[in-house]
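This part shows chain A:
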Amino acid sequence: MEGGVKAVEFSETAKREIEKILSRYPTKGAALLPVLHLAQEEFGVLTEGVRARVAQVLDLPPAQVEGVVSFYTLFKTQPTGRHVIWLCQTLSCDLAGTRSLLGHLDRRYSLKPGGTTADGRFTLVMAECLGGCGTGPAMMVNWDYHDRLTPERVDEVLEKYR
Partner candidate 1 sequence: MFLIELFRGMGITLKHFFGKTITIQYPEQRRPLYDRTRWRHILRRHENGLERCIGCSLCAGSCPVHCIRVVAAENTDADRRSPGERYAKTYEINILRCIFCGYCQDACPTGAIVLRKDFELARDHRSKFLYTKEMLLEPKPALQPVPEPQPLEMASSTHG
Partner candidate 2 sequence: MADMITLTIDGREIVVPPGTKIIEAAGSVGIEIPRFCYHPKLTPVAVCRCCLVEVEKVPKLIPACATPVSAGMVVRTRATSEKVRKAQQGMIEFLLINHPLDCPVCDKGGECPLQDQTLAYGPGGTRFAEKKYHFKKPVPLGPHILIDRERCILCLRCVQFQREIAQHPQISVTYRGRDSFIDTAPGRTLDSNFSGNTVEICPVGALTGRHYRFRARPWEYERKPSICPECACGCNIYTHVRNGEILRVASRENPLVDDGWLCDRGRFSVRPDEPAPPRLTTPLVRINGRLMPVSWDGALEFATSAFRKIAQAPGRPEGVVGAIAGPSTTNEELYLLGRILRTSYSSNNLSFDGGASSALRSAGFAPVGAPDIDWADTILLIASDPSRDLPILDLRIKKAVRKGARLAILGNTSIELASLAASTIQAAGTDLARAIEEIARNVPAQTGQGAFLSSGKRIVVALGETASRDKTAVSEVGKLISALSKDGREVRAGVFAGGTNAAGAVEMGFHPEYLPGLRRIDDVRAKAQVEAVWSASVAAKAGLAGSSLLCSAAHGEVKALYVMGADPASRSLTPEEREGLKRLECLVVTTDRMTKTAEMAHVVFPAAAFWEKTGSLTNVAVRVQRFEAAVPPPPGVKSDVDILVSLAKAGCLPLSKESPADLAEEIARLSEPYARSFSGRTGSPAMSGREG
């Protein structure tokens, strides 16, 4: 069943938590999102093994879990750096200059979308609208929101995250 994936086991606390989540929903499939969040908290990253385990625990087809995990950008399937930069790529920000920021991040930090800096400090993720359409381009670093960005301001902001 595991398909060569290393067996991953939830901790006892997590197992109890899953039971609690399951009791809230009429079907096991409905509990998928909260259980995935729990799994991400527990293991940090939703690796192949974690995804397979979640499918097993919830009695769902692995392909369905795969579809849900890949749909939501907040689920991490790759290990990330210490800080995650969410750069908005939606139209308003794009017009306001997201691409120049991308070029800057690449030149200055060798950071490409989906990539992590060599020192493990930042991971860059492209995000859809962060709600800063009037004040773009916008980005989030971890959960902090920054807008009206220019390459200089990006450097300034990123200085704060070590």
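Selection criteria: all candidates are chains of the complex that A comes from, given by their letters.
Note that in this section a residue touches a chain if its C-beta (ideal position, glycine included) is under 8 Å from a C-beta of that chain, and two chains touch if they have at least 3 such contacts; residues count from 1.
All of these numbers come straight from a predicted model, not from anything done at the bench.
*Asks:* Which candidate touches chain A in this complex: 1 or 2?
*Replies:* Looking at every copy, the candidate touching chain A is 2.
*Asks:* Using the touch definition from the top, list the residues of chain A that touch candidate 2 in their complex.
*Replies:* 3-5, 48, 51-52, 55, 61-67, 70-71
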